[in-house]
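Complex shown without one protein chain; remaining protein chains in place.
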Amino acid sequence: MTRRVAIAGVGISKFGELWEQSIRDITLEAGMLCIFDSGIRGGDIDAICIGNMSAGRFTGQEHLGALAADMGGLGNVPSYSVEAACASGGAAVRQAYMAIRSGEHDAMMVLGMEKMSDVTQTEAMNTMSVASDWEWEGLGGATFPALYAFMARRHMYEYGTTEEQLSLVTVKNHANAAHNPYAQFQRPVPLEVVMKSGFIADPLRVLHSSPISDGAAGLVMCSEEKARELTDTPVFIEASTQASDTLALHDRKSITRMDSVVISSREALKKAGLKIDDIGVIELHDSFTISEIMQMEDIGIAKKGEGGKAVEEGITQIGGNSPVNTSGGLKARGHPIGATGVAQIVELVYQLRGEAEGRQVEGVEKGMAVNIGGTGATSIVHILGR
Amino acid sequence: MVGIVGYGVYVPRYRIKTGDIANVWGADPNIGKALGVFEKSVPGPDEDVATISVEAARNAVKYGRIDPTKIGAVYVGSESHPYAVKPTGTIVAEAIGCTADITCADYEFACKAGTAAIQTCMGLVQSEMVELGLAIGSDTAQGRPGDALEYSAAAGGVAIIVGDKKPVATIEDTVSYTTDTPDFWRREGEDFPSHGARFTGEPAYFRHVGEGAKSLFRKTKTTVDDYDYFVFHMPNGKFPISMGRQLGVPPEKLEDGLVVRSIGNTYSASAMMGLARILDIAEPGSKIFMVSYGSGAGSDAFVIKVEKEIEKHRGQVPTVDDYIERKTYVDYSVYAKYRRKIVALG
Partner (left out) sequence: MAEKGVAQVWRKIRAIYNIQGNICKTCDTHFFPPRLVCPNCRRKGQLEDYKFKGLGNIHTFTIVRQAPEDFKRQMPYVVAQVELDEGARITAQIVNVDPEDVEIGMRVRACFRKITEYGGGGLIVYGYKFEPVLKVTGHPYP
């Protein structure tokens, strides 16, 4: 008999260009915060799992599991990192979920982090490109934004999605982030400003794109039994699923949907015994605004090709039928790659505990997070419930 | 008889008007008329002698319907090889589908390295050492900003496949004329060439092209009247016409090969480009007299006769005129960016 897995505490650093903080500082910060939030004794944590994409290239440091154990004074607990590009955070959550569910570990700390601002723009762009097929896409000049522009162009061509719809995603996510004290951009942005921002890869503009960020997020995950000892408000992981797709975007039959998201979200709902309409709050992976629109379609809150229209209709706003990215999403909360998947879970926990001040969705029972890697070669979905 | 069994050319898409260059340096904007060069080709930022050579060679293979595995020799003549050490020829051979059983080398003899490659291939074919030889003249010529050369230094390539079965044009004879005459050079490690200014004229170009031509007339016992077309190396639009005047060539016999006016001096490809332009249009039976020139200095002179076979090959690949007409103008700042003249960009 497998057991339920709970989240007993969460912590998150401020996201942004953290000039004064190193990767060690933000790792420790997120770790301490989630431990304090859960009330667990450090000695009761029996493993650490890290989600990180490329600390080796961004900072010159790998072996982050040992680093975290050392910095946190957690001594000799087993520790390791997992990598799945931008889905590294989600992958770390899922690894801990499986370890606890199996009974191998009882309480784990999960940390996601990335320190991206210590390198040049060229190095940052090239490091992000290795999440796609570096040899056959990136090397020839298809930057990471270019690959998402491929999808956007095609989505506009096939379904008539408009630049304004792409821009409305930004407007919504910035409006939400204005109420998130951890977000990189805590300010609204008017539609005209988004639509006039410079192109980075047509049709995508600067303000359709998530920023380069530093940040870390952490969870204390444990068995239900342990969670009940620690807190009156445990949040449970009701499903954790993952799917893959081709590494290179050009090998997909269609580039206007992400099969990995379709499969993993459908599977997650099935495992949790839920329908998509049962989900009250959703964190999607809006590395570019087109990906939020595509994922809305892929998880089923909008019909295929109608994601843009659904944004216009406001279904993803707080107060709408399916609020998406109440945190501000990758666009406005920020996107420190390895931290993102964990930060999504942190936001869902705040929402489910009713602590998302200023951006709280009323009466929310279930939340879903979709964390993708590369251009959708990995998709990791978690469904959380109270 | 040995001859050309396939040929192909390539000229980059970008052009700059010589008047625009003159405006930057405060020279007479009508310089185009004085030089006989009105615009010149500019390679794109991702083009070099290897890419230009490959494009020309692929056209030559297609034109001649050649099986590239039959090519036994590849020579690329240029003074702007992308590597100082490491052959351009191996890149070309691999990119057109040659086998590893070939001989290959890069040539350099200022603007006549391409015609030297033709002569080498003729020797190899006639001695039956190879069945087919590929000779390329290709350059992305550099002129120091503000220097007289900047108005003409252009980019382009011509590939000629030499063989002795069903040539589209036979090469009836060739001679060379070579002395040690330092009219133009580029030292190792220097970005731009230096030249002897007016010294490049009389003792250099005119002496070598003139003597080469006369030598070939003597050897073949022919005169100007025996030829329909003449091509002399084209460092600008004036020199070949003066040369023709000295040798008694009527201007109309030079006219069809004067591609320098619209694309500039493509250096190792220059005379060969004129030849290709004529092969594009000449009727079978036409006779062509071509003399290339390379600073330093030497000339290679050729007598070429167009064969009936040529009619079966036209229309396969873009002609010189197709490339000349495919153009987009850039201004001096874009030209400077593409040609790596902005030092801070590296």
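Letters are used for the chains, namely A and B, taken in the order the chains are written, and counting of residues starts over at 1 for each.
Rule of thumb we're sticking to: a residue touches a chain if its C-beta (ideal position, glycine included) is under 8 Å from a C-beta of that chain, and two chains touch if they have at least 3 such contacts.
Here the structure is a predicted model, which is why all the values come from computation and not from measurement.
Across B:Pro82, B:Gly146, B:Pro182 or B:Pro251, the single residue that touches the chain missing here is B:Pro82. Residue in contact with the omitted chain (choice from A:Cys222, A:Leu249 or A:Ala356): A:Leu249. Residue in contact with the omitted chain (choice from B:Val5, B:Cys121, B:Met273 or B:Val317): B:Val317.
Although one chain is not displayed, chain A still touches it through residues 121-122, 125-126, 135-137, 139-143, 145-146, 149-151, 153-154, 157, 198-204, 248-251, 255.
The omitted chain makes contact with chain B at the following residues, 13, 44-48, 50-51, 54-55, 58, 82-83, 91, 94-95, 97, 280-281, 283, 314-319, 321-322, 326, 328, 337-338, 340, 345-346.
Going forward, only the chains that are shown with their structure count from here on.
As a whole-number value, the distance joining the C-alpha centres of chain A and chain B reads 59 Å.
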